[in-house]
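Okay, so here's the structure we're looking at.
The complex appears here without one of its protein chains, the remainder shown in place.
First chain written, first letter: the chains are A and B, and each begins at residue 1.
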Amino acid sequence: MSNTVTVETSKKSLWGGGRSPFSISYGKLMMWIFLLSDAFTFSSLLISYGFVRYSFPKSPPNEIVQPFTHVEENFVEQMQQQGLFSSEHWPLPELVFNHFPFIHGLNLPLMFVSLMTFILIFSSVTMVLAVEAGHRMAKKEVAFYMLLTIFGGAAFLGCQAWEWAQFITAGASLEGNPFGPTAFAALFFIVTGFHGSHVFSGVILNIVIYLNVLKGTYDKRGHYEMVEKVGLYWHFVDLVWVFVFTFYYLV
Amino acid sequence: MEHTEHLEHTEAPADMKKQIWRTFWILFALTIVDIALYFILSPSLPKNILFIVLGIVKAYFIVGIFMHMKFEKKFLSSMIVLPMLFICFFIWLALTEADYTYWLRWLFGK
Partner (left out) sequence: MSTHTKHNDGHGHHKETFLTKYIFSQDHKMISKQFLITGIIMGTIGMLMSMLFRLQLAYPDTKFPFLESLIGQWGEGGKLSPDFYLALITIHGTIMVFFVLTAGLSGTFSNLLIPLQCGARDMASPFLNMLSYWFFFVSSCVLIFSLFVDGGPASAGWTVYPPLSALPKAIPGSGTGMTLWLVSMILFIFSALLAGINYVATILNMRTLGMKMTRMPLTIWAFMFTAILGILSFPVLFGGSLLLVFDRSFGTSFYLNEIPADLAGGIERVGGSPILFQHLFWFLGHPEVYIILLPALGITSEVIATNSRKPIFGYRSMIGSLMAIALLSFIVWGHHMFVTGMNPFLGSVFMLGTLIIAVPSAVKTFNYLATLWKGNLQLTPAMMFAIGLVSFFISGGLTGLFLGNAALDINLHDTYFVVAHFHIVMGSAAIFGMMSGIYHWFPKMFGRKMNESLGQIHFWFTIISAYLVFFPMHFMGLAGVPRRYYTNTAYEPFAAFVDMNEFITMAALLGGAAQLIFLFNFFYSIFKGKKSEQNPWQSNTLEWTTPVKHLHGNWPGEIPHVYRWPYDYSKPGHTEDFLPQNIPDEGQLDPLVDLEIVPSTEFEKK
């Protein structure tokens, strides 16, 4: 261990060269900058969503929806007849996302997507616990939490696949959409798909890191910084989901 | 083995584990508040603003605690956060533009 670093470094010396002004390694700095640029990519997609949506008339108020508990076979047609689903305006999210796997016919608005959100937040927690264990060089704990994170990511991807399947079975595609304007479905597929591909690559990275932890690569290296870097990416994916959730399911 | 210096500062507070779990419960609660508000309030601009504010609060906890930003150097966090102002400008601009597009379509019958 290096002991020389205990000298209190003044601001002047921080920027004086020969060291990192942020006291982080270049790898972590590069990851931060990459995440910044990736945030701009997601922003550009969400801004496009905002633009397209805002150029349409407002959604109908949800007071006019009659309360109901059961989702009939011809639910979409019913809604179209009532004028709640129309290509003229954006649909109400509670009417579009009201299914839950293995529970047929019940109206459970936004329940499934809440579950997905919890899964992703939880996998973020296990990730940060893995990072914390890495600081203590506790190899077994890191491996355990990494495994949980991988499971969380995989579960999220599975949920998203089910949600897509549900959406596609109802007739939504890039070219048409029974719920409302075509752009609603197309942007849903593109933004959640782009986010999903990030989750997917995150899971792959996590698996690689997990195997390396088991192999003891980072023990030999003397620090678990790689876990931290991938952790940053994983939390970023979680962060993006917060906004996707806000803009697609709530607003 | 000689350590690289980054380890010097990434030292988290001693009760990191506690803090992590506290953050988790905050995020959990905020998400439930989100869903509850969705059903309590009817769609309106203030409601949407409320959702966005809640989203930013959640983002603060994820970036601050989970991504460790709170414990990094101030300059680094401003370097990452401040460019988001450009995005804010872009959002304001895109919405103004979309509103204009809406009225143009209304005026010319699409």
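Quick note on the criterion: contacts are C-beta pairs under 8 Å (C-beta built on N, C-alpha and C of every residue); 3 or more make two chains touch, one makes a residue touch a chain.
Computed from a prediction, not measured in an experiment: that's the story for all the values here.
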Residue list for chain A contacting the dropped chain reads 2, 4-5, 7, 9-10, 12-13, 15-22, 25-27, 29-30, 33-34, 36-38, 40-45, 47-48, 51-52, 55-56, 87, 174-176, 181-183, 186-187, 190, 194
Note that chain B touches the chain not displayed via residues 2, 4-6, 83, 86, 89-90, 93-94, 96-97, 99-101, 104, 110
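FYI, only the chains that are shown with their structure count from here on.
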Distance in whole angstrom between the CA centres of chain A and chain B is 13
Contacts from chain A onto chain B in the complex sit at residues 1-2, 5, 14, 19-25, 28-29, 32, 35-36, 39-40, 43, 47-48, 50-59, 61-63, 92, 94, 109-110, 114, 117-118, 121-122, 124-125, 127-129, 132, 135, 222-223, 225, 228, 231-232, 235-236, 238-239, 242-243, 245-246, 250-251
Within the complex, chain A is touched by chain B residues 1-12, 16-17, 20-21, 23-24, 27-28, 31-32, 34-35, 38-39, 42-43, 48, 51-52, 54-55, 58-59, 62-63, 65-68, 72-73, 75-76, 80, 83-84, 87, 90-91, 94-95, 97-99, 101-102, 105
